[in-house]
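Written below as structure tokens is the structure these notes are about.
All protein chains but one are shown at their positions in the complex.
Here the chain labels run A and B in written order, and each chain numbers its own residues starting at 1.
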Amino acid sequence: MTVFWSVFRRDWLLAFRQNAEFLQPVLFCLLVVTMFPLGIGPSPATLQKVGPGIIWVAALLSSLLALEKLFKQDFLDGSLEQLVLTPGSLPMLALAKVLVHWLVSTLPLLILSPVLALFLNLTWDMYWALLCTLVLGTPLMSLIGAIAVALTAGLNKGGTLLGLLLLPVYIPLLIFATSAVESASLGIPFTGQLAIIGAMLLFAIALTPYAVAYAIKVSQN
Amino acid sequence: MSGDKLTQLKAQELACIKRDKLLFNDLALQVEPGEMLVVAGPNGVGKTSLLRILAGLSAPEDGAIFWNDVSIDNIDSTFRQDLIYIGHKLGFSINLTAIENLRFWMQQRGQVPSEQSIIEVLDELALVGMEDVLVRQMSAGQQRRVALARLWLTPAAIWILDEPLTALDKWGINLLQQKMISHVQAGGIIISTSHQHFAVDIPVRTLALEPNWL
Partner (left out) sequence: MWKWLHPYAKTEETYALCGRLYPWFLWPAIALLAVGTVWGLAFAPADYQQGDSFRIIYIHVPGAMLSMGLYAGMAILGFIGLVWQIRTCYMGIAAIAPVGAMMTFIALFTGAVWGKPMWGTWWVWDARLTSELILLFLYLGVIALYGAFDDKIQAGKAVAVMSLVGVINLPIIHYSVYWWNTLHQGATISKFDNPSISSDMLWPLLLNILGFGLVAGALACRRLQNEILTREMRRPWAQTLLLSNETGAK
């Protein structure tokens, strides 16, 4: 367990060493959300209708950007290699890295979310639903995304490969999350959708560490 | 390095295919405590691949490796605890300082990190005053020495070193060779490659890999 926390602490330290690079995905999300009123017109009713979808698509895209960095630097400088050789359990260590990554990339998003909701004219009920879906959905994105990121860690291809691999897999999350926010806008309970996302999350927590560990080993070839 | 443990590394029928080229096939080797094995051969013949397979980083196409007669893939194997692998890459985060890197290294090996011992080792490697410098701000030679500090800091029965003399000056080379000698004399194992000739006076076996034209 101490190995888990040592990896956690190291990654946490590293996240803040790179000149606030960790804020870039959040800024991207804000930019994307800003583009939409400019593109489709500022009518509050329209924005409210499409708002949940826009925010979630923006969150998915910016999470892809953030994920790219998950293993890249460690692969390049050889720390990933040493991690594979650690006596500790690789799935646990992978989980530690994903946890740090999620905390560092999601907390800014959650802090930004009221602004996003404001820009797209969401009601308080909708915002509450949005927050719930973000809290449950973003770890799911990080966990599943980590598998693809680990597999492609050694490649020099751009983010489009990652997008092609992950966006189809993220579609159920998109559907249920936006539906939850829409239900909230209609005053209907959205616990069903949250439960499904929660179930997917639990499933992911149980299984993905092993897949990520294996994917890391594949990247080492 | 306990003398009563049978700390031998045995590999059988190793085969390696990289980019569809069969680098070697049916390769066997055995290294006993107190031995140093140097893998030699021209560039591209598979030396690094062999070392990575022996370290357990790469899966071989065929064959098995045993440490103390237990397969290194076995969950009970102590191999990873007994191994230090230093490859071409640094193995350290370039955005951390030398002390931070080595401290985390010790924690990952289950050792209690001691600031004092880290500083002593860094001193020995002529990195005085560099303890709190980010690794990415160091020169290649300094980075190499930080990477090699692992050998001084944590005891391990087997060292697998890929081109360890890279980026080192004459003084650094000498220091490392002295360390390698004392490790082998104390019953440790070293498996290494190098383009440069090792000037050590301990028994060194050579495994020469030849290009496989198949």
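By our rule, a contact is a pair of C-beta atoms (placed from the backbone, for glycine too) under 8 Å apart; a residue touches a chain by one contact, two chains touch by 3 or more.
Worth saying up front: this structure is predicted, and the values here are computed from it rather than measured.
By the touch rule given at the top, the unshown chain touches A, B in the complete complex.
The chain that is not drawn here is touched, among residues A:L13, A:L76, A:M92 or A:V169, by A:V169. Across A:A20, A:I40 or A:L161, the single residue that touches the chain missing here is A:L161.
Of the listed residues B:L22, B:A40, B:V133 or B:A167, the one in contact with the hidden chain in the full complex is B:L22.
Touching residues on chain A toward the chain that is not drawn are 144, 147-148, 151-152, 155, 157, 161, 164-165, 167-169, 171-172, 175-176, 179, 200, 211, 214-215, 218-219, 221. Contact residues of chain B toward the unshown chain are 13, 15, 17-22, 25-26, 59, 61-62, 213-214.
By definition in this document, only the chains that are shown with their structure count from here on.
Taking the mean of the C-alpha atoms as each chain's centre, chain A and chain B sit 37 Å apart.
Chain B makes touch with chain A in their complex at residues 52, 55-59, 80-81, 83, 85, 87-96, 100, 104-105, 107-110, 134.
Those residues of chain A lying in contact with chain B across their complex are 2-3, 6-7, 9-10, 13-14, 17-18, 73-74, 76-79, 81-88, 217, 220-221.
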